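Yeah, one chain of the complex is gone here, protein chain that is, but the others are all in their spots.
Chain IDs A, B and C follow the sequence of writing; residue 1 opens each chain.
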Amino acid sequence: MASPMRIRAASKDGVTEVRVLMSHPMETGQRKDSSGNPIPAHHITELSAKHNDKVVLSAQFGPSVSTNPYLAFKFKGGASGDKLVVSWVDNKGESRTDEVQVS
Amino acid sequence: MKKILMLAPLALCAGAALAADLDAKVAEMMKTSFKANGIASLDRQVQDEIQKACSSPNDPDAATMKRLEEAQLATIQWPADGNYTGGDWKEGAKIAISGRGLTWTDASPDNNGGGCYNCHAMDPAEVSAGTIGPSLVGYAKLRGSSEEVVKYTWGKLWNAKAYNACSNMPRNGYGKILTEAQIRHVMAYLFDPASPVNK
Amino acid sequence: MRQKTIAAVLGAASVLATATAVTAQDLNFDEYRQMLADGNPAELFEMEGEELWRTARGPKNATLEQCDLGLGPGVVEGAAAQMPRYFADTGKVQDLESRLMTCMETLQGIPSAEVINGKFRQGERGKIASLVAYVVTHSNGKPIAVDLSHPKMKEMYAMGEKAFFYRAGAMDFSCASCHGEDGKRIRATSLPNITTAKCAAEGWGSWPAYRVSNSQFWTMQHRLWDCFRQQRTAEPIFASDVTIALSVFMAGKGNGGQAVWPGVKR
Partner (left out) sequence: MNNQRRDALKAGGGLGVFGLLAAAGLIKPEMALAAWNKSAFDAKSMDAALAAIGAGKPADSADIQITAPDIAENGAVVPVGVVSNLPKTEYVAIMIEKNPSMLAASFEIPEGTMADVQTRVKMGQTSDVFAVVKADGKFYVAKKEVKVTLGGCGG
């Protein structure tokens, strides 16, 4: 199972800033292993972030996003204690969902 | 150190004994803390004369340096056919760029890179050039291709310690890091007017 | 440092070197590094390490919460900044990794041999790396404060300094070949001059680190192991004396400097 994300969500002056680190190899599919065999692509394809029940960001990633991806964004509103949920799926169908409270 | 010597000769004697003891302990540690792995055998931990003489912050005295350098100079194999620079500079560029070889993750002790760019600038277009050694940009354009320069360069590539016993530069030929043919390619990279080094 | 005028040829070379600047560009990565500092992926390892610290494991099914890193059982805050240190219970100078190995053996019953004979980023040695990420995070921003007063620490420091200058291997390198002068680079990578207090602190105080080039978290043991690999020596044994001695030398030299842990590196 995929490892947990590190999510930070902080609200200040009516704006919530979200920073997410995901644990994922983001393998491009273009590399070869030590025996010369191609390493299959393995990367996050889609991601969504929800504040309480509202989607505040959705994204699509390709293999050019760095290993252990980082994402930061801001949305209006959000208060301390609100729920923020981030989910991703990858091209192999694996997924991960984590949630934090806005601080 | 000299001041201590004048003020407290007794303490120095004790210190010298301790220093020798420490050196012995370190030499022992440099063996027992390591293990052989693949081509990286334990004999790599045993120092030769040069390595031993150049293992402190300061170089040995001038006479020792000279003696060491003369011994290293005698190890240099000069090209039998007098062909110093007739290699392919494009091959030389590949060798200069590659820092691979001779680690315990390398299966074979052959086909090594020269790792030149780790320490030297060569082609001015290559931004990622190290600075441990002097810049070699415009090598032959600036120095010319006289017999003296060509021979010195070959010798330096083969065994840098012949010219400075405690040089940071590996002994490419003597240490079997590069073959004679590879050194000739690197020579071409440095001397060929068509090489980007001389553009 | 080791500049010598030899043949007239080399004399000319050094003059010419200054006349032909490599590129006008100074390789300044401050902006790049600053952008990476926020959201260092080492945090993912830290999270794992914190969980491991609290998870009952091993034949003894115990957590590491009673592990004594030098400040008393279970005290993590500030512990890494004072390591390596002499531990009376083992009679040894230990760095963070070798101390964690001791705790895993005594508290959890996980044999040290599993770590020593293992591979980096795998098995129990991999778990130690995550634990390291967790422990060092609790010394982030603190001054490096290694106590060199014990005779065994003094001896380790002296041996570390000697080992630092010890040339060996297929390319005649010592640590000092790359880390003995100010302002040098390997390719585009700047090299700290470990013989100065300032740079020793920068070096010691920025590892362990997440390496962006291979997306791996490297402890100081891992860092030293790969330095030796590139030095073309034989393979250093995990937590062996040479690794501890070099660590004491670096940390001791850097005493008073600030630890920025975990770091993020190219």
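What we mean here is this: a residue touches a chain if its C-beta (ideal position, glycine included) is under 8 Å from a C-beta of that chain, and two chains touch if they have at least 3 such contacts.
Here the structure is a predicted model, which is why all the values come from computation and not from measurement.
Considering the whole complex, the hidden chain is in touch with A, B, C. One chain of the complex is left out; on chain C, the residues touching it are 25, 27-29, 31-33, 35-36, 47, 50-51, 186-189, 212-215, 229-230, 266.
The chain not displayed touches chain B at residues 97-101, 103, 106, 113, 115, 117-118, 127-128. Although one chain is not displayed, chain A still touches it through residues 1, 4-5, 7, 15, 26, 28, 30, 45-46, 48, 50, 54-67, 69-77, 85, 87, 89, 91, 93-100.
The definition used in the following text is that only the chains that are shown with their structure count from here on.
Judged by the touch criterion defined above, the protein chains link up one after another in an open path, with no loop closing it.
Set against the Cα centre of chain A, the chain with the most distant centre is B. Mean C-alpha positions place chain A and chain C at a centre distance of 30 Å.
Computed centre separation for the pair chain A/chain B is 48 angstrom, with centres defined by C-alpha atoms. With centres set at the average Cα position, the gap from chain B to chain C is 26 Å. Counting partner chains per residue, chain A has no residue touching two or more of them.
Contact residues of chain B toward chain C in the complex are 22-23, 25-26, 29-30, 32-37, 40-42, 44-47, 50-52, 54-57, 59, 65, 102-105, 117-119, 121, 124, 127-132, 134-135, 137-138, 142-143, 148-149, 152, 161, 163-164, 166-168, 170-171, 175, 177. Listing the residues of chain A that touch chain C in their complex gives 3-4, 6, 19, 21, 23, 25, 66-68, 70, 72.
Chain C contributes residues 38-39, 41, 43-44, 47-48, 212, 215 to its touches with chain A in the complex.
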